[in-house]
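To start, the structure itself, in structure tokens.
Only one protein chain is missing from this complex, and each of the others stays in its spot.
Per-chain residue numbering starts at 1, and chain names A and B are given in the order in which the chains are listed.
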């Protein structure tokens, strides 16, 4: 069985190696696939975005384990959520909000049964001591209702919002990738009333056309397009839009007709 | 079957995880091995160098997937190339040039058959939408000629050159590794007419001996040697030659008798 792993533990320490060790100790046959471990520490929204963009490409019956967990050791639930074709193990802190949007949830279980934890549970590293062995026990076929009680609600989690005024869309930057591409929270479907001659305002700059791909414009020229995850993205051909616009997460973005 | 993966997608986003997901969705039995994902964005030559140094150590019948693809979405072919014992899937942009040098190419196929792509192909992420599923279908035994038409030529690609004048070799820096070791494009075979008392000129510094290993000189002293990939390398024992010489890719290097 395949387990995907998404954390903010980075690759400089032994955190991720310890989690994998503790999984394989319970079920050495698991195939572990990293989504990324370089989520900015404690950035639940970025993790939610990265999970939503990736999980659906995995085979059916993949278990997705998300350990972005600023509340470790404090009062927050650990949950398993089952939808059609996929399962998630995560803290109940909103990190699943985007992946579960418009999905039918078949079951939520609050994980409390210490029988499936490591015998010594530390206060600060539940990734290794709880998430890893519980995930491995699930892949071994332990029924979800042995892990704890079924619950029916997740914690509320509010995402950066998109608003619509006077035929214009107000959104914001939610992620900047390795190439310096600037990803907004404006989804493709919001743009369907706009022609290709939309105007995208970023800081005091306006981009006046929706491109199909990076090479639609000359090198070092800003462009915008709907990216491969379905969001409006501001980019440059062979250069970093982040460096050009000197921009950070949260920056306002406007789309005008 | 083993698939090696070499990209410039980095490990901070969900690109690599998405590619692996899309591969495993077609063939969950693939064993995926990362060469590296930290090629400098769009640096085709560095990718060519890293691939050539690594692919031959893999088991026979490994499929090497290279996604360093600045032309994504524009006119560039995607190709599968078969040589004795190894196969490559890459954009036809020169990234295979060093690996294929002096090798007999058994077959080149231009990948065009959409049947083996994801059903929705984005304009900007062919790694996930084309390369990943095509690679997985190849590991499932799909014959190459089902992927597209056979072709007989790859695009020309010119590498930084080495020249020989008055018994001296003029080369350049092609890669600087994590330890600050400076790797040149001067191959071991070019040095066979030189004694061990060669002079290597780097900026206004001259190194006057070819060492066998880093510890042949005292700590913090510059040295040169033929490295484990068969190239002339300038290094320091337990220190960074890059920091000492303040050097970048492309810098001229001379070898004198």
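The rule we apply is simple: contacts are C-beta pairs under 8 Å (C-beta built on N, C-alpha and C of every residue); 3 or more make two chains touch, one makes a residue touch a chain.
These numbers were taken from a predicted model, which means no experiment stands behind them.
In the complete assembly, the contact with the undisplayed chain comes from B:50, out of B:26, B:50, B:95 or B:202.
Where subunit B meets the omitted chain, the residues involved are 2, 4, 6, 11, 31, 33-38, 50-51, 53-55, 57-59, 62, 175, 177-179, 212-216, 225, 227-228, 238. In the full complex, subunit A makes contact with the omitted chain through residues 9-18, 20-22, 24-25, 28, 41-42, 70-74, 122-125, 128-129.
Here is the rule we use: only the chains that are shown with their structure count from here on.
Each chain gets a centre from the mean of its Cα atoms; for subunit A and subunit B, those two points are 31 Å apart.
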